[in-house]
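Every protein chain except one is present and positioned as in the full complex.
Up next, subunit A:
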Amino acid sequence: MNSFESNLNVVQNEKIIDKNMFERVGTKGLSGEEISKPSLTYWSDVWRRFRSNGLSILGLILLVLVVATIFVGPLISEHDYQYINTDVKDLKPNSEYWFGTDDMGRDLFTRVCYGGRISLLIGLCCTLVKFIIGSLLGALAGLKGGVIDNIIMRLAEFIGNLPYLIIVLILSVVLGRSIFALVLAMSITSWVGTTRMVRGQILQIREQDYVEAAAALGSSTGRIIMKHLLPNTLGIIMVEITMSVPGFIFGEAFLSYIGLGVQAPKTSWGALASAGQEQLMFYPHQLFFPCLMIVITMLAFHLIGDGLSDALDPKLRK
């Protein structure tokens, strides 16, 4: 009590602050609610962060270069990828044949370009199938829970534990050796990881209030998945996609390398590497160029995926 009163006296002795010393400024209507920062959509914000990462831009440039080479290359080289000319067998790279020729005298550069188209096509198709199956099943498992969740996750465990090579062998026996069979064989075992990841994400997001708000507004389950759950998992799915394309390209290369993949006269980077390996002792360039393309493409996708995961992570936001 005493100390309180003495404190009060000190204040009064020094200077008396009364309300005439203040001036009311107020606010100007709604102007306080204005936002001066330009409106950025989520993706433009992501792109801004992605752009500021030098390595991921390098990845993007590499990927564009590879794709451009694959599609424009054969037009410039003016060679046919199937044309056999025994006069020019096993040539070293020169001004006529940029990557040299193979043991049947076919232009290696053109073959690498055509092979690249197949490799990329397989990589993209498998990723698409994996992403569609994986995210739909994952969303369903995460959202519905209970019995459905149990069934899907046990199925995922079952499929995930099947030996991949045996599935490929069985499918190639049943369906013949086509690109379709290859895509099917590779994607049928690969969706498991995506399902687990999407399910985990959905479990987390469905507890958010905005999902409950949508339910309170009368949203159907389908609408909640499409409008709220998938858009919010899309970031992580995007990273997963960019990271899995090189995986599939490499998987195809591996299968072609052991003779289970793309069949002649079609070719792919893996098949070319396999053919080149036979000539490794004398003509190492036949192995070098397809491998170089595989390495560059994989590097590009990994750099992009890395940059994307940084750009999408809101915790790193500046």
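As a convention for this text, contacts are C-beta pairs under 8 Å (C-beta built on N, C-alpha and C of every residue); 3 or more make two chains touch, one makes a residue touch a chain; residues count from 1.
As a convention for this text, contacts and distances are computed from a predicted model.
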item	value
Among "ATP-binding cassette domain-containing protein", "Tryptophan 7-halogenase", "Cytochrome c-type biogenesis protein" or "Multicomponent Na+:H+ antiporter subunit B", UniProt-listed name of the chain not shown	"ATP-binding cassette domain-containing protein"
Given A:Arg48, A:Lys92, A:Arg154 or A:Arg223, the one touching the chain that is not displayed	A:Arg223
Given A:Pro231, A:Gly259 or A:Pro284, the one touching the chain that is not displayed	A:Pro231
Where the unshown chain meets subunit A, residue by residue	30, 33-35, 37, 39-42, 208-210, 212-219, 223, 227-228, 231-232
